[in-house]
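Beneath this line is the structure, given in structure tokens, with notes to follow.
Note that this complex is displayed minus one protein chain, with the remaining chains in position.
== subunit A ==
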Amino acid sequence: MDFQVVVLAGGNSKNLTPLVSKELPKPLLPVANCPVLNYVLHQLEQSNLKDLIVVVEGEDAALLVGAWISGTFIDRLHVEIAAVPEDIGTAGALRAISHHLTAKDILVVSGDLVSDVPPGALAATHRRHDAAVTTMLCSIPVSGPLESGSSGGKDKAKKLGRYNIIGLDPSKQFLLHIATGAEIEKDARISKRILHAVGQMEMRSDLMDAHMYAFKRSVLQEVLDIKDTFQSLKEDVLPYLVRSQLKSEALLNRTSQGEENSNEKVSSQNNQAFISRILANASTPSFHGLYSENPDGSSSTRKTHKCCVYIASSSSYCVRLNSIQAFMDINRYVTGDADHLLSPNNIIGPSPKLGTKTTVGPNCRLGEGSEMGDKCQVKRSIIGRHCRIGSHVKAVNSVVMNHVTIGDGCIIQGSVICSNVQLQERVVLKDCQVGAGFVVTAGSEYKAESLAKKEK
């Protein structure tokens, strides 16, 4: 397939502090003992999309990520690593690597997406409609109930209830309206022009943009070029394309300067419209086609482009790791009944050493080389590699990363303990995040706090 994949892996995410740090950029944040980027790359590999550009924010992070990828996916994927400055937004990142893009279509996927939806399906939909952009929509994930502090979880679920307002055509193939970000809180403004063309539009607020897009390269590059203030794919580029789909400026203005591809496109506009109609399997032409026709049936000069959607089935899993809550949810899900998400290289090594009367409940994952003392209890938790855990330790609904030392008698609930943390004896943590390298002194108790070393 002539598809190039751009993985926007990000870098240091503010939402995830103290989990991520300079030493551990977001793409490498372990989910069930396996960097989150691995999930995306694995899915891409499964879909036979092997020509990748991984875009990382910050040079240092790029080096780390590059090292990991070359170690893990060597010979399996053709990966280029590109470092971009921080805080230039998703559109900015694409603009920065625009000259690397050569394929006819570009698949852009967020590096923090943990999903079992095959990217290939999105790519196929995109090709079938000859769309300018195809976006993946998925059901809004239900924030899993936390045993501890379930009320807090509920509040959060309510608040995160709506991510997007999305307008679809009756066949649910085309994207007619999208509201993101702050727009959601305002009254929705729906273009009558598009509504005229399509007749009926379904407004959905139970779907969200999964941050996986397929773009026609020429369209993407032109939009990025013309609209140099666009920062975000999700909030600027996609809404712009959706808005202008019946009057495609992107294709109209720059035909002469465009490369051979876009020249060809204009000259064979009619032809293409015809072919895309056949490809769309539609007995009647789609509304785009109808709209661009004059009443006498001839095709006019009006340019349209298609914005398509691929709606993941409601049973599939698709969550972005962009908050601590999401991190917990994903960890729980992955260790639960979603073994299929894990690539084969994630198989756990020789089982860890357990002390006497230590119980490890279901939905747990222990990394290789970890040791546990006597009478420990581990429930629905993940323990990384080479951790040393003392006796009488209780860990529930928690994530413990690598090389963590936990003293005797600690109780950990709903918390995240990053790598190289030392918990001294009888520490009680509830709903806390402990940043890398932090030392929690003996006997201290914390609730719903974020503990991290002071940045020097």
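The rule we apply is simple: a contact is a pair of C-beta atoms (placed from the backbone, for glycine too) under 8 Å apart; a residue touches a chain by one contact, two chains touch by 3 or more; residues count from 1.
The rule we apply is simple: contacts and distances are computed from a predicted model.
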Protein name (UniProt record) of the chain left out of view, among "ER membrane protein complex subunit 1", "Mitochondrial ribonuclease P catalytic subunit", "Exostosin glycosyltransferase 2" or "Translation initiation factor eIF2B subunit epsilon": "Translation initiation factor eIF2B subunit epsilon"
Hidden partner chain, touching residue among A:Ser98, A:Ser205 or A:Ser391: A:Ser205
Candidate in contact with the missing chain, chosen from A:Lys22, A:His78 or A:His196: A:His196
Residue of A:Glu235, A:Asp329, A:Asp408 or A:Asp431 in touch with the missing chain, whole complex considered: A:Glu235
Where the unshown chain meets subunit A, residue by residue: 89, 162, 165, 167, 181-193, 195-206, 227, 229-232, 235-236, 239-240, 243-244, 246-247, 249, 290-291, 294-295, 302
